[in-house]
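Here is the structure we will look at, set down as structure tokens.
One protein chain is absent from this view; the other protein chains keep their places.
Order of writing sets the labels: A, B and C. Residues in every chain begin at 1.
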Amino acid sequence: MTALDDSFPITRRLVLRGAGSIGLAGLSIVSFGTTPTLAAANDKYPEDAFKQKDGKEAIKLLYGRAAEPSEKIKLDAPEIAENGAVVPISVSTSLPEVTSIAFVVPENPNVLAAYYKIPEGTIPNVANRLKMAKTSNVIAIVESGGKLFSATKEVKVTVGGCGG
Amino acid sequence: MRNVSKALWSLVSLLSIGNAALAASSEADFRAAYAAADAAEHEAGRLRNQWIATEAALAEAKKAADNRDFDRAISAAKEAEALAKVSIFQATSEKAAWKHLEIH
Amino acid sequence: MASSIRVRAITNGETTEVQTLIQHPMDSGFIKDDKGGFIPAHFIQELTFEHNGRPVFIADWGTAVSKDPYVKFAFKGANKGDDLKVSWIDNKGATDTATFKIQ
Partner (left out) sequence: MRFWLITLAVLALSIAHRAGAAEGIDPATDARAFREYFVRKFPNVKLDDFANGPYALNEDMRRQWEEKEQFPPYEFSLETGKELFGTPFANGKSYADCFPEQGIGIRQNYPQFDEKSGKVITLELALNLCREANGEKAISYTGDDMAALTAYMAFTSRGKPFDIKIPDDPRAREAYEDGKRYFYTRRGQLNFSCATCHVQNPGERLRAEVLAPALGILNAMPIYRSEWGNMGTISRRFITCNSQVRGVPLEAQSDEYRDLEYFLSYVSNGLPISGPGSRP
């Protein structure tokens, strides 16, 4: 398994976060297995990755390696989510041979939000609506030609109030 | 929002001065305090302007009384009365004051 | 019972754009109910789209996908009138399947 690349800023941030989130993980109501499985390699639902509290671990469980930022990924997300319950987020990319696209929200209780397998003939362009517990980066991970690339955007999330 | 509550609390405590009874309070004292609060809240209801906080304080008073903690029950009832009185004041003054906000 | 799946699949001759909305609570397990207990997690885990028996899109979802989830994608090689089969399974084992005509 390839080691995570510490020069990748998101990864580094997630590593730091990981140390701080141990307490939170301990409190969480779901337990998760620790055996890393390369979920992306087979067709099974990547259960362990979806239970991860740490972005680095989730990506590692999914792919077994880290991603590097790419300008060929266009991540579209609002600056301020009108409501954290429904945040429209989409990604498109000009990268070749895309086989999967994933969305990671490091500040969510479970950091991996969605993982899309892109068979040949399907265009690497996905739009979905995600929940965000609080202000966080959103990371799109694109698997292209066997390599991992990412794009990151911060989305501000504030609490609800007298509005509408 | 916290500041708003703080300002309101000082107003409420102004209106509820005198509730710091030193001796342990009796059930009769509670009944009197609760009846006064209930009457004020009833009036606020007639004016269609009850406050959630008043209802909560009334419920707290009742609960404390059920637990025979009359000190707490009386203090909650006094607080409810004070809140109800502010809401009555609000409703009464707004009978004329609403016009200031109107678009002309 | 009406299907939980709504699909709009429209082709321009070359690519087919697929939009899907599914009726599902997508409970995360992190939200408390009125009584203060946690509402158990209940969410779709896998959503599959098949065109002529071939998977064209597979969504693996966690608890962070919004209630009544929506997803949009596009693929090549379909014709007007072709079938698009959509099915999902959630973490409690419930499933639903529906077939739609590409327009």
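One rule holds for everything that comes next: a contact is a pair of C-beta atoms (placed from the backbone, for glycine too) under 8 Å apart; a residue touches a chain by one contact, two chains touch by 3 or more.
Predicted model only: the values in this text are computed from it and were never measured.
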Touch partners, limited to displayed chains, of the chain removed from view: A, B, C
Chain B, residues in touch with the chain not shown (by the definition above): 3-4, 7-8, 11, 45, 48-55, 83, 87, 89-91, 93-94, 96-104
Residues from chain A at the interface with the omitted partner, ascending: 78-83, 85-88, 90, 127, 129, 158-164
Positions on chain C contacted by the hidden chain, ascending: 2, 6, 8, 19-21, 23, 67-68, 70, 72
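Methods note: only the chains that are shown with their structure count from here on.
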Topology of the chain contact graph, where touching chains are joined (line, ring, star, complete, other): other
Identifier of the chain whose CA centre is least distant from the whole-structure CA centre: A
Approximate Å spacing (C-alpha centroids) for the pair chain A, chain B: 50
For chain B, residues contacting two or more additional chains: none
Sequence positions of chain C contacting 2 or more other chains: none
Interface residues, chain C side, partner chain A - complex: 15, 26, 28-30, 38, 41, 45-46, 54-67, 69-77
Residue ranges of chain A touching chain C (in the complex, touch as defined): 29-30, 43, 45-46, 50, 85-87, 90, 105, 108-110, 112-119, 121-123, 125-133
